[in-house]
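Now for subunit A:
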Amino acid sequence: MIKPLLWKEWHEQRWKLAFGTFMMAFFTGALLAARFSSYHEIIVAVMLLGSLVLSLYSAMGVFAPEITNRTSTFLAARPVAPWKIFFSKWFFGWLNFAVPMLICSLILAVMVLAHPEEELFELEFLARVLISGIGLGTMFYSMTCCLASRKSSEAFVGFIGLIIFVVLLAYGLIIESTFIDSLRHQETVCMFGEILSFINPVFWIHLMKPVSNYPPNSVFLLFIEQGILFMVVILVGLRKWQRSF
Partner candidate 1 sequence: MSCHLLRLGRFCELQGKIYKFRLDNPPFSVIVIYNSITLTGDCPIFIRIEPSSSVPIYRQIIDQIKYQVATGAIKEGDKVPSVRELASKLAVNQNTILKVYNELCRENVLRIERGDGTYVSSNKQAIPVAERKKAVAAALREAVVQAVQLDVSLEQAQLLLEKEYQAIQSARKKTE
Partner candidate 2 sequence: MSEYAIAIEGLKFSYSRNEVLKGLDLQVPRGSIFGFLGRNGAGKTTAIKLMLGLLKPNAGYCRIQGIDSQKDALAVRRIVGYMAEDQQMYGWMRIEQIVKWVASFYPGWDDKFTNQLLDMLELPRRQKVKTLSKGQNSRLALLLALGHRPKVVILDDPTLGLDPIARKDFLRHVIDLLQTNGVTVFFSSHLLYEIEPVADHVAILDGGKIVKQGETFQLRESVKKIVLLASPAIDFSKITGLLDVARYGDRLALTIEDCDASKISALKNSSDDFAREIRLNLDEIFEAYVIGNRGKVAGV
């Protein structure tokens, strides 16, 4: 019974999806055409734009509009499990920023393949940046829409997202400065530092570095911790949202 839910979300969100794709493509094209800086920097900037700004914009429109329109009671009164409704909304919100990022990457990849002699950038780099961007975006998006799932004002959700971002950034900077030095001194502290840091979604950015630069267990740790954080955030969001009926 999730099909009618997906159909409804698709119908409501498709223009947002189109808008996101257009904006991402536009920014990428504009920056590339203006030749602001090197290709690498532009790609990183665009992917960060997508994973932070577009995901925030997407999160704002996931749960809040239905509560404002007061159609949430109508929806919730159907004989369908609440988690299915929650998932269909979350999924389309996720698509709203992931698909534009994907399409942008495809365009860039086509660019590279069309001009092999120019050596603009490596496809592997593009893939890494895309994955880390989607990872960061997914976490940031999920945290924002879940922690504010009861709120009816889109702008309020946006503000919560900004606060979350600032908190995560501050936490990340503290961890970096505390443990960067320890990294040079002891292995064990480094391990502890890694565990503490990878709970922070900001550290998806580390994936942008070339593969050979990764400490051995870091990728594994990152995925595990982020996975746990994700589960927790989703469950909290579901519970909160159910209480808004």
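A word on the picks: all candidates are chains of the complex that A comes from, given by their letters.
Criterion: a residue touches a chain if its C-beta (ideal position, glycine included) is under 8 Å from a C-beta of that chain, and two chains touch if they have at least 3 such contacts; residues count from 1.
Fair warning: this is a prediction, and the values are worked out from it, not measured in the lab.
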| item | value |
| --- | --- |
| Identity of the candidate that touches subunit A (this complex; choices 1 or 2) | 2 |
| Candidate 2 partner contacts - residues on subunit A that touch it in the complex | 1, 3-4, 7-8, 11-12, 69-71, 73-74, 76-81, 245 |
